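Omission of a single protein chain aside, the complex is shown with its protein chains in their original locations.
Here the chain labels run A and B in written order, and each chain numbers its own residues starting at 1.
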Amino acid sequence: MSLLLEVKNLKKYFPVTSGLLFRKTIGEVRAVDDVSFTVSPGESLGVVGESGSGKSTLGRLVLRLLMPTEGQILFEGQDIFSLRRLDLTKLRQNIQIIFQDPYASLNPRMTIGQILSEPLQLHHVLPVRQIPERVNELLNDVGLAPQYANRYPHELSGGQRQRIGVARALALKPKLIVADEPVSALDVSIQAQILNLLQALQAKYHLTYLFISHDLSVVRHITNRVAVMHFGKIVELEETEKLFKNPFHPYTKELLSAVPLPRSQMG
Amino acid sequence: MIKGRTEWHIAKRQLRKNKLAVFGFWLLAVLYFLMIFADFIAPYDQAFSDGEKNFHPPVAIHFIDAEGHFHLTPFVYNTIERPKFSRHYLPDPSHRYPIHFFYKNTTLVEHSLLFLFPTSVHLLGVDEPARIFIFGTDDSGRDVFTRILYGSRVALTIGIIGVLVSYALGVLIGALSGYYAGKPIPLGWWKGWKPSIDVDNWIQRSGEMLLMFPSLYLLLGLRALIPEHLSSAKVYFLIVILLSFIRWPAIARVVRAMVLSIREREFVLAAEAIGCSNFRIIWRHIVPNTFSQIIVFVTLSIPSFILGEAFLSYLDLGIREPQASWGNMLTQAQDVVALTHYPWILLPGFFIFITVLGFNLLGDGLRDALDPKMRS
Partner (left out) sequence: MIPLLEIKNLTIRFFTDDGVIHAVEDFSFSLPKNKTLGIVGESGSGKSVTALSILRLIPSPGKILRGQILFEGTDILTLPESELYKIRGNRISMIFQDPMTSLNPLFTVGYQIAEAVTAHQKVSRQEAKSRALALLEAVKIPEAKKRFNAYPHQLSGGMRQRVMIAMALSCNPSLLIADEPTTALDVTVQKQILELIAELQKDFQMSVILITHNLGIISEVCDQVLVMYAGRCVEEGPVSSIFRAPRHPYTFGLLRSVEKMIPIPGQLPILKESAVACTFAPRCFLAAEKCRQGEPPLFDVEENHQSRCWFHDQVQI
């Protein structure tokens, strides 16, 4: 079985400068510090860590929204950082992202229909007259009525906006979706809805997920394997259930103990 | 299909609640109405002058005649200059000249109503030799009211065109500057050296060089470059360009600041993730999000164009005779003696005042209406 994504010794360092007139680099922030892992098609890999652990930076690197300091990322065998423009466009069709903040990730001046049509228009994957139909299809996939196409983001609730974020990621029929804390900004009851949606969509469209979160409990139900990140390094990478039952690294144990669960007799 | 409610609808509702802004709006609406129908509303045309009635005060309109009879139609008396050449006018009650509405005045040049059909009909008129100088006349015997109406064409359009040109320039330049701030565009690679253009730096520094010049002197200096003999229309056109050219650095700076903050918002990153080109991101995502703030600046900048033109015309460097402009009408008001005896020649200044007031009130109202924090 060929690998969909291969990350090899990836490093991203941000320089820290000081001084107003003459900027000197006095150090660096090692956001991602020699990270390696692979993702197989159809699987769901969770990346868990606190704020500052580098997980979001990792997500953006996979999407080529950032360039690395060192290291490689291979998508379907191709090095994504050395791609030329035409191939880069193809890459964008294959890897998509769902952002954390449903309020900031949608352009407030565009209608939902416009937001969802945009990727379709950019990549010319469909003749123009078929686009509205596809938009309706996407809305349906995420559980929203077709009327929403004419609404503006500020008229929707947080959960609904996040569904649009999911729909937008689906529009180009990508192979890999990076979900960057997709439910952290939502109420717990809505979190469950969105996670269920993501699971259903994965089955329907044979998607592969890279699921980034700071909350282990969220990741438990939706991933096959989990990578725990701490200060830019992966400290543990294990199958989800094994990790939860028998955490190895002390940091993983700390993360697990922090998950708030109501004391109840329900499983 | 449910229609979405945009920011505009909410803002419009908010705006209606602001009484001052509504007042400003209607004030401007009246002025623009007068401007569009100037040919019709004005009893005379711009060049018309009655040589025997220089500096004539506003003509008195009566309903009751010398014998105490009431007439339904208002009327005027003809006036005679007595003593001669004194500019002192006495009414002659011997003959009543009723004011005709929709008066056909064939002595004047034909005008076309709304550029559609030519006609000689004016809103008001009186038979010869009486005159209906509602606001009096200037030193050449020209009707001030008429010239104010014609002058409004200059004032009210120069503001709009001027902001359109200067903001189109300023937004474009400012958006480029802000988007590429801190991100020089690489130009390839040559012998181990990677040259790049720091677009932002270049734009901002050249803008600052322009801003170094005191605006008034810059304006005069640029004006001096315009050849003397050009027609009034061409002069008008070039003045607009001039005024716009001076404004772009200030606008570009403001737009740049807005773009800098919008650029960091997540939906811009999302646009990049779906494969938008830089150009598309700037044009379709970032710039539209600046509109609500820009429109406020636009409305509040219009007065400065109006005043700029008035200033140039006042110095006889702008619109020239016989074309009327509020600025050049005020040149005559320089003479303090004239001003004391014939105060009505200041009326163009009053009109500048209320125009600027209208735009300011409307602009303030727009700003408050579009500010999400001030919503009720």
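As a convention for this text, a residue touches a chain if its C-beta (ideal position, glycine included) is under 8 Å from a C-beta of that chain, and two chains touch if they have at least 3 such contacts.
These figures come from a predicted structure and were not determined experimentally.
S.K.: Pick from A:L195, A:L210 or A:L243: which residue touches the chain that isn't shown?
M.R.: Only one listed residue reaches the unshown chain, and that is A:L195.
S.K.: Determine which one of A:M67, A:A203 or A:L261 touches the chain that has been left out.
M.R.: Touching the chain that is not displayed is residue A:L261.
S.K.: Looking beyond the chains shown, say which of A:D34, A:E76, A:E137 or A:D215 touches the absent one.
M.R.: Of these options, the touching residue for the absent chain is A:D215.
S.K.: Provide the residue numbers of chain A that touch the chain removed from this figure.
M.R.: 50-51, 157-159, 187-193, 195-196, 214-218, 221-222, 254-255, 257-267
We take it that only the chains that are shown with their structure count from here on.
S.K.: Rounded to a whole Å, what is the gap between the Cα centroids of chain A and chain B?
M.R.: 52
S.K.: Please name which positions on chain A make contact with chain B in the complex.
M.R.: Against chain B, chain A makes touches at 63, 65, 88-89, 92-93, 96-97, 99-101, 104-109, 111, 118-119, 122-123, 147, 150-152, 154-155, 165, 168, 171-172.
S.K.: Quick one: which bits of chain B touch chain A in the complex? Just the residue numbers, please.
M.R.: For chain B paired with chain A, touching residues are 1-7, 265-267, 269-276, 280, 285, 288-289, 291.
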